[in-house]
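I have a structure here, written as structure tokens, and I will follow up with some questions on it.
Selected chains from the complex are presented in situ; the others are not included.
Going by the order they are written in, the chains are A, B and C; count residues from 1 in each one.
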Amino acid sequence: MMFMAAKQSKKAGLPPGSLIYVSDEDMEIPESEKTVTVFAITYNESGFEEKKIESADDLKKLNPEDSSVPASTTWIHVTGLWDTEIVRVLGEKYGIDALTLEDILSMGQRPKTEAFENYIYTILKNITFDDAEKEIENNQISMITMEKTVITFAEKPCNIFDPVIKRIKKDGRIRKYGTDHLTYALIDVIVDNYFLVVEGFEEWFDEVEKRMVNHPEKESAGEINRMRTELFLFNKAVWPLINVTDSLEKSESKLIKKSTRVYFRDVEDHITRVVESVETGREIVTGIFDIYNSGISKRLNETMKVLTVISTIFIPLTFIVGVYGMNFEYMPELDWRYGYYVCLGLMLLIFVMMIAYFRKRGWF
Amino acid sequence: MMFMAAKQSKKAGLPPGSLIYVSDEDMEIPESEKTVTVFAITYNESGFEEKKIESADDLKKLNPEDSSVPASTTWIHVTGLWDTEIVRVLGEKYGIDALTLEDILSMGQRPKTEAFENYIYTILKNITFDDAEKEIENNQISMITMEKTVITFAEKPCNIFDPVIKRIKKDGRIRKYGTDHLTYALIDVIVDNYFLVVEGFEEWFDEVEKRMVNHPEKESAGEINRMRTELFLFNKAVWPLINVTDSLEKSESKLIKKSTRVYFRDVEDHITRVVESVETGREIVTGIFDIYNSGISKRLNETMKVLTVISTIFIPLTFIVGVYGMNFEYMPELDWRYGYYVCLGLMLLIFVMMIAYFRKRGWF
Amino acid sequence: MMFMAAKQSKKAGLPPGSLIYVSDEDMEIPESEKTVTVFAITYNESGFEEKKIESADDLKKLNPEDSSVPASTTWIHVTGLWDTEIVRVLGEKYGIDALTLEDILSMGQRPKTEAFENYIYTILKNITFDDAEKEIENNQISMITMEKTVITFAEKPCNIFDPVIKRIKKDGRIRKYGTDHLTYALIDVIVDNYFLVVEGFEEWFDEVEKRMVNHPEKESAGEINRMRTELFLFNKAVWPLINVTDSLEKSESKLIKKSTRVYFRDVEDHITRVVESVETGREIVTGIFDIYNSGISKRLNETMKVLTVISTIFIPLTFIVGVYGMNFEYMPELDWRYGYYVCLGLMLLIFVMMIAYFRKRGWF
């Protein structure tokens, strides 16, 4: 169980702003998959231009003013943060603070937004629900919103921004607005994806609930606990976003136009609903756990009833047969002609009475 | 168990303001019942006029100024949201924001109120308690309050607004006031209905409590948990209304007249009482669950006492008869004339002493 | 278990300000006891005059200026709210808002205070603890504080205000002050009575605690739960009063003189202490419930120890006697001269060792 966000300790004592990639999962990813891809889309109302950027040098040379779409908005998206050089170059080129660069490279940040003089820095998490492993997966997204440029960094490859790219290329309406609206659109797709995570949880919980009803004895406290923990981790990643969007909505920065603010309010509404769903989910987990525990107690009760019924019926009968198994010289019953049958009849009577007694007490 | 409000995910990545009807229960409703009905009531102090609107075209043509009751207030009520064209037409005709239209069509919104320049948008839930299924049912109501017109949208058919219609037609006093008072009257009937839901819960809980007393072993943790969950969902739909009415009471919008504010304060009082009833209900559920769990433990205790009493009495007696069932050559007691009766007497003595002992310990 | 304050639902859909008496307990009260009594005391520093008012007509004619004590303060007290006509007449005569009149007639209101232009409206609860039934009983008191007149309404007959009447008639000091001080005095006696309720709870809890120590097995989760519920209902009636007195203390209404405010602060202190006592009471109930549950587990442990000790001692012994009850042709021990005694001795040895073992493990 991982409960610290990242092995932050490896930076202990270093001066602030040291550019080191810090991630807990770094070792789990094979070296071959650590590819870094960068693209830049430049667009204005009338068109767009996309460039693949191969190296830090390409980045240095990048100049939107040279492009076929002048007076435009540029979005640079970096996937994979293993090449700290790219981050350094971008930081230098666009005047990004050393502490911001450090945060971009440190996984396990809390979602937050910080306004600097020339840019707004926003961190949030793209979260997916892994149906097979029944766990959520984090992908930390950093966004730098400047007057003409938006730079985004994704910790790991993901296709979360594909709908936005498509809207830029196909739909075009989004091209009418500036960097603030692009920022909104990117945050919006991330938040919309949270609903998919909620649905993942929902299916999982439904499945567990169904199993609880059919095979209560097979359920384990471990899984119920994992349900709670995963929800908790999801909540931790989501609820700080309420503050983020609230700050963006009420931001005094001139980078966020007044007309865009209502959109951030809309996103905040969505996040509030996700957070409320998580709260409902917790209520459900608590309920399942209570049912689980009651179930254990109830099954113990059932087991003990079986034992008690059997013992209560047969122990006295065994006593009776024991009596007539004694070897006393003088035991008149033993000599009776129908002694054996009387004895059997007596025992049958006791048996029937016992059964009747237990039935009356509702033990069957 | 449904814990997300609506399959919001189907809209992930779409541009804001896309008019798509989003509802979790959409599939449960047969296509034939998806009828959309619209009516418009135009009234002023001296009279009223009611129109059934059959199509989006009718809506376009609707002009309260043509009506027999000039200088009037118009209330347009749409039941059923399956025809997004009607919503679109209304939005266009009355200048409603795209995000508002999107919210109207998305089920599972949180109750909220938002003031726009030319209208106030309010979402709330009409809730009914299904006595048979023991669950609450949601019907999302959206209200657009403008200077001369109130537009309401109900997700599903319901007769919640009948008393208001009757008051407009019969009583007439309500016709003296404007759209703000109509908005109040509509919210008020919805809130008044919450008391019926509370009564539904009350009856349910009474029933369960009675069963708990009479047949504690038949109760299930599942039902108690459902009591908790339904209350939780009800609360989720109700308590944000405190903010809604508070905002309306303190609204700076000129659409809410000062004289109407005291009424919203009154509604807020009602909601506070509903929320407090829910809180009391939770306390009761917690109590029932505690009693339930104690009951399981207590019954286990009873079961074990039966087993222990029977075993403790008969196991030693069985040992004694076993002793005299041994086949040793030389066992003097066996040859005694009254050995058998002495043995029976001894066992009776032990039996009586055991019973006395258990009675003293209070096990009977 | 009643958890809604009153059958509010019977008013659903009625216009605001409808004068209907709404109470949950209405049916429990025999028709013959539904007597309405009204009196008016007019007083000034030098004297007082008391009038019994027999009908709504008497009320209409009531004119303090005609009385023998001019320039005076008048207190009208209505007991029993079954005659809505009296409330209507008072409302008309003194210019009381329709919503206020509606609240006066609706039982189950939350304690609150509302300042209107010409009066202050205060609702609170007179609560008594029924020692026999072990439950609290509510009596809703409404107060209208005007410049020259205080009108109070009590849901049911009670003698809570007797000390104040006595002070007006005998002591006289209270006659020096105006309506604000009378309001304070009335609230003060109600709050002072809460201490009696707290004492009632205290005695009840002491009794239950004593029983728990002496006869833990007779205690029931039901009673402990009722302790919690009654405390909860009491708290619900009391704690909103902190806001009420705070509002009165800080009231901007000129009806509350500055010199009276310190008294309301004093009452607020008292309520805070009542609320803290309730909190302590809850802590105690939690403790009792924990002890109760531990007690059930402990007694189960005791029962099982008895069973285990008896079984563990006698089952092996029964096995041994069974061995020598076998009918094998060739069993040398059976023919031994002292075989039987050796066998008995062996079993005694086992018995003693078992006892010693259990004693060592601390099972006795």
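To be clear about the criterion, contacts are C-beta pairs under 8 Å (C-beta built on N, C-alpha and C of every residue); 3 or more make two chains touch, one makes a residue touch a chain.
All values derive from a computational prediction rather than experimental measurement.
Here 3 copies sit in place, and the number of copies making up the whole complex of this structure is 5.
Everything below uses one rule, namely that only the chains that are shown with their structure count from here on.
Taken pairwise by the contact criterion, the protein chains link up end to end in a single open path, with no chain closing the loop. Nearest to the global CA centroid, when each chain is reduced to the mean of its CA atoms, is chain B.
The mean-CA centres of chain B and chain C are about 27 angstrom from one another, to the nearest whole unit.
One finds 44 Å separating the Cα centroids of chain A and chain C.
Shown for chain C are the residues in touch with two or more other chains, namely 325.
Across the complex, chain C is touched by residues 162-164, 166-167, 171, 173-174, 185, 188-189, 192-193, 195-196, 198-199, 201-202, 205-206, 209, 213, 262-263, 266, 269-270, 272-273, 276-277, 280-281, 283-284, 287, 290-291, 294-295, 297-298, 300-301, 304-305, 307-308, 311-312, 315-316, 318-319, 322-323, 325-331, 362 of chain B.
Those residues of chain C that touch chain B in the shared complex are 1-5, 7-9, 11-16, 97, 99, 108-110, 112, 217, 221-222, 225, 228-229, 232-233, 236, 289, 292-293, 296-297, 299-300, 303-304, 306-307, 310-311, 314-315, 317-318, 321-322, 324-327, 331, 333-340, 343-344.
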